[in-house]
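For this depiction, one protein chain was excluded, whereas all remaining protein chains were kept in their positions.
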Amino acid sequence: MIVYTVSLMLMCIGIYTVLAKESLLKKVIGLSIFTNGIHLLLISLGYTKGGLAPILTTIDLRRLSLFVDPLPQALVLTSIVIDLSITALAVAVIIQVHRKFKTSSSKELNTLRG
Amino acid sequence: MDIIIKTTTRLLFPLILVFGCYIAMHGHLSPGGGFPGGVIIASAVLLLVIAFTQKEVETQLSEIALEDLKSIAGIALLSIVFLEVVLRPDIMHTQTPFTLWSGGVTIFLNIFGSLVVAFGLIIVIYSLIKEEWKSKKSKW
Partner (left out) sequence: MNNKIASILVACGFFLVFLFAADSFTGQSSNVNKYYTHNALEKTGSANVVNSIVWDFRGYDTLGEETVLFTAIVAVFLVAHKKGLAEEKEEKVR
């Protein structure tokens, strides 16, 4: 229950940062925090009491029912790589916006005309 | 940068490179695999770019050569996948489990996957740091 509350706190901090901060770079950081909170929630759903990490060391078939779920871990690996691609492309677009308009705050960018 | 940072970087760069290659190659025995190994190799080159200036590092690792290497690694990965689907080689009979040479074709997939990720992230680092910003009037 504590892990679910922590991941919900991460999601709320991420949403607050995207909505309330003025600089464009801080909004990108908030999006990354929100994505990491969702990853934490997905992995912690597959935990069983007294579980072990899913790596075999000997040919011993009696302990196989004590492993945690390996399937959400494999899907979250894919999601982390996609989050990296989104962050890199967003930072490249912010660099070009700063070169053209000489500013990178959303309040001043809202008042541009033409 | 200072001489302390330059000397420490010269000592640390090969250690981080070997650590990244270890995590990438032992993907079928311990946690890790292709993607974390490639990121660690790219972070070793990022340490070089921070300590020495980007122009000096680019004379050794040029950007055009990195693009060709990344494409070659991607083509090798695709060719291994298609050859395994079409030919179905029987490598598993010559391997013993729980050693380094095991796991069928996954060891080659791990190596080429880590090379694609590492070279791609070095190109991203070069593109984002490259030119200086001309304006000095803004706050961010």
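The chains carry the letters A and B, assigned in the order they are written, with residues numbered from 1 in each.
As a working rule, a residue touches a chain if its C-beta (ideal position, glycine included) is under 8 Å from a C-beta of that chain, and two chains touch if they have at least 3 such contacts.
On a predicted model such as this, the values are computed, not experimentally measured, just so you know.
*Asks:* Which residue numbers on subunit B touch the omitted chain?
*Replies:* The list for subunit B reads 27-31, 33-34, 70, 74, 77-78, 81, 92, 95, 97-98, 102-104, 106, 109-110, 113, 116-117, 120-121, 123-124, 127-128, 130.
*Asks:* Over the whole complex, note the residues of subunit A touching the chain we left out.
*Replies:* Its contact residues with the unshown chain are 1, 4-5, 8-9, 11-13, 15-16, 19-20, 45-48, 54-57, 59, 64-65, 67, 69-71, 73-74, 77-78, 81-82, 84-86, 88-89, 92-93, 95-96, 99-100.
One rule holds in what follows: only the chains that are shown with their structure count from here on.
*Asks:* Mind checking the centre-to-centre distance between subunit A and subunit B? Centres are C-alpha means, answer in whole Å.
*Replies:* 22
*Asks:* Spell out the residues on subunit B that touch subunit A in their complex, using ranges where they run on.
*Replies:* 30-31, 33, 35, 97-98, 124, 127-128, 133-135, 137-140
*Asks:* Taking the complex as given, what residues does subunit A use to touch subunit B?
*Replies:* My answer: residues 23-25, 53, 55, 57, 59, 77, 80-81, 88, 91-92, 95, 98-99, 102-105.
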